[in-house]
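Here the complex is missing a single protein chain, while all its other protein chains stay put.
Chain nomenclature is as follows: A and B, assigned in order of appearance, with residue numbering initiated at 1 for each chain independently.
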Amino acid sequence: MTEAANAITLTGIWKRFPGVVANSDVNLAIKAGTIHAVVGENGAGKSTLMKILYGMQKPDQGTIKIRGEITQFNSPAEAIATGIGMVHQHFMLAENFTALENIILGDEPRSGLNLDLNSAKLRLTDLANRYGLEVPFDRYVSDLGVGLRQRLEILKVLFRGANILILDEPTAVLVPQEVDELFSALRDLRSEGITTIFISHKLDEVLAIADSITVMRAGTTVTTVNPLQEATTPETLAELMVGSELPSPQTNQDTVTDRVVLYVENLTLSSGTGKNILDGISLGIHAGEILGIAGIEGNGQAELVDALLGINSAVGKIEYLGVDISGWKTRKRREGGIAFIPEDRSRQGLLLEAPLWENRMLGHQTERPNAKKFLLDPVGAKSDTSRIVAEYDVRTPNIEVAASALSGGNQQKLIVGREMSGNPKLLIAAHPTRGVDVGAQAAIWEHIRTARANGLAVLLISADLDELIGLSDKIAVLLRGRIVAQVDPSTITPISLGSAMTGVSS
Amino acid sequence: MLLSITRVLTGANDLTSTGTMSAAFGLAVPIGLAGLGGLWSERAGVANIGLEGMMILGTFGAGLAGWQYGVWAGLITAIIFGAVGGLLFGLATVTFGVDQIVAGTAINILGLGLTQFLAKLLFTTAPGGGATQSPPIFGMLPAISIPVISDPLTSLQEKSWFLVSDVAGVVSGLFYQLSLLTIITVILFMLTKWILWHTAFGLRLRSAGENPWAAESLGIKVNLYKYFAVTMSGGLAGLAGAYLAIVATGVYRGGQTAGRGYIGLATMIFGNWRPGGTAVGATVFGYIDTLQLRDDANIRGLVLFGSLLILSLAGFIFKSGRRNTALAFLILGVVLGMAFLSTSVFPPEVAQIAPYLTTLIVLATAAQRLRPPSADGIPYRKGDHS
Partner (left out) sequence: MSVKRIGDTLLAPILALIIALIVTSAILLAFGADIAEVFGAMWSYGTRPNSIVLILNLATAYYLSAVAVAIGFKMNLFNIGVNGQYLLGAMVAAAVAGQLSLPGIISLPITILVAMLVGAGWAGIAAWLKVSRGVSEVISTIMLNFIALGIISYTIIRTGIGKDIAVNVRGTKLIPESGWMPGFKIPGAANEVYGFTLVAVAIGVGYWFLLNRTTFGFDLRASGMSPSAASASGVNSRRMTVYTMLISGAIAGLVALPDLLGDSHTYTLNFPSGFGFTGIAIALIGRNNPIGIAFGALLWGFLDTTSAQLDLIGVPQEIVTILQGVTVLAVVIAYEIARRNKIREQQQEVGRALTEKSNIL
């Protein structure tokens, strides 16, 4: 196998940031005209590696060879020029521009001084038809759904003559039909000689589409497997990703009582465009019970959380400890014992510029030990912060540093510690161990389990199926704003749960 | 149409006279230029409230060069001074990432202080000048009248026929004593529309204001476009100042701008961040601005006009379903109407505050249906992947 036949060869790549080594000794060879997947957990170093490939970061050490030639990228523009095109996980689209304008931005065809939109449309219509990536070019992006937006992103890079595509978690927000359409487009692209790098943590999908799979763990490449030649299952891949047996958060004893802590009936949130984001959701959680909500991101989980907290304008009955709290404002709900571990900690869970002890107060700034009535109690808050830091193993030099200085995992630990204090009755936990290392993950699970044994009711939303299955007493599957299935975790497997989440009937 | 009714009811003939209309279009120019400046800046994602300071710099530049070297020197100096203000603003916000409102306020303070200082230093001993005023600017910018159009229309207007005369007044005012600068302004508006919406340069600049991270990922040098935009913004504000100094009054005078930089921002919002809408808004505000200079009868007319306008707006809003807002407008309209009916003489202060009150009312009504650039006012740092 000559190197020239490799579209990309990475040798010995290292990248460090203050406080963390993102990539260490990464070696990767991608054959031209194939679909090559890169899998790994959160924090395994995949995104950093892709940023390096795309010219947004420069490696501290190591070489990059494109089609056998050593190359250095100083900017995305240079990467684009060598034929590399990146489709980001979070789309980079201007909402108030049309699809066409988004595609041609930066590479606009002109006639004289004017934009030549017609010739652009011609070229793009041809491209779109070839690969089954049709998109309405004159509509504003704000009117387009997720699947179309992704096509837009792919067309963006193809328009610039990319022959190496990097797709970052492309199926994270797609429904099954859209995933099929995407894969079919990828196969068409492959038959025209285009190389695709497919980053994902959805192991079953990866096995369905990829010609070869590279596993990354803790910043380095572990191994590359060829699924056609060697028998590979999601489990073996998962083991390679984690490097050890998956921690199984089994909850053994039955601590479910018959006291209903949370009862929700017919919760609905309309989006103003006719579709309901939450569509008549009903559920109930008892004290000592963990209800897991399974579902692909974007099916209403965030809105469900916001509705329970009183942040959005969903309507329906919400009963907490027997009392109708639908009219309660957020403050009253928090003070009443509803704890919240947010999915996006920097947006809803922390004041990044404030010191840790002030962050400890966030969400509980009217309760002890943070405050007495209307006055804050810094002494009480500080000493309690020290307690949390010790108990939850938050790695920090002291409690006066700003929250932004901590790593994501330690920020999460602080938040978990904060929310578990104060004797909550209901915990709403959205992806509570996202971005947390394995050891800390186990510790957090233990804390949740202990609280559960003491009567805490938990609403657990997670994309980590093992976490979901291991911790929950019962699981509800959320799809397009409705609960479509209720599952018993003791009898379900990750694969069948995944099918329910994607709407595939088994 | 409403204006016509008002005029007939109050006998305030000046409401749509050629003179008033001409002055209205005239005062629309500095407001419109300021609004256009704001548009350039905000389309690139930088909220520029330092326009007032840049305009002040412009008036000063016009006075400084104008009295010694004539109008064209004054014009160019004004633009340069304003552009430098814009550049400084860009330095603070784009390179150093200072909050845009804070930086804008700092520019306003600096602009005011600098011009006050230099005016005192340089103009006190100059002939015809004073501590807060420059000597008269030498020469005048050419102004054209098109008698073929404006004369017959003016006589038509003087006949005071309902509606016909008023329209005649508007059109003839447009062509009466049309300053060169006004023509330049119209050209600038059209140029802006073409550049920003029909060229690649404009697309990229607007992308900086919609999603700079997307633009960056496509290899666009976002900061460069932002710098260009704020400098352009400052230059336009400077030009607005030049108009005030050269055409409107003939001198630099402290306090000349009277908040028109902010009113310009309001017209930009009113115009939904588009040149066409901004021009319309500027004309409306310019019209209201002129009435300050007219006499009591016209002020009464203005109040009635305002009342009728608000009442009809109330009708529209009611139809579109927003009951509470419509009610508020109804009350406001009735109040104004009663005020009109109860007094026969209005204090000049009413006209004095009219432009600002109008701005508030316009902003209050228009706020909902607007489409500002998505990343307007949001700080952007290169490499800050969202």
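What we mean here is this: contacts are C-beta pairs under 8 Å (C-beta built on N, C-alpha and C of every residue); 3 or more make two chains touch, one makes a residue touch a chain.
Everything numeric here is computed off the predicted structure, so don't read it as measured data.
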Of the chains that are displayed, which are in contact with the missing one across the whole complex? A, B
Identify the residue among B:33, B:46 or B:92 that touches the chain left out of the display. B:92
Out of A:127, A:352, A:442 or A:484, which residue would touch the omitted chain in the full complex? A:352
Have a look at A:54, A:97, A:320 or A:340 and name the one touching the chain we're not showing. A:340
Of the residues A:122, A:208 or A:401, which one touches the chain left out of the display? A:401
Mind pulling the chain B residues that touch the left-out chain? 49, 88, 92, 96-99, 101-103, 105-114, 116-121, 258-259, 262, 265-266, 269, 347, 349-350, 352-353, 355-357, 359-360, 363-365, 367-368
Footprint left on chain A by the chain that the document does not show: 18-20, 309, 311, 329-335, 340, 342, 347-354, 358, 361-366, 371, 374-376, 378, 395-397, 401-402, 404-407
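Operating definition for what follows: only the chains that are shown with their structure count from here on.
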Residue numbers on chain A that touch chain B, as the complex places them: 51, 56, 75-77, 80, 86, 88, 90, 92-97, 101-102, 104-108, 110, 113-115, 156
Which positions of chain B touch chain A when the two form their complex? 198-200, 203-204, 206-207, 210-211, 213-220, 371, 373-374, 383, 385-386
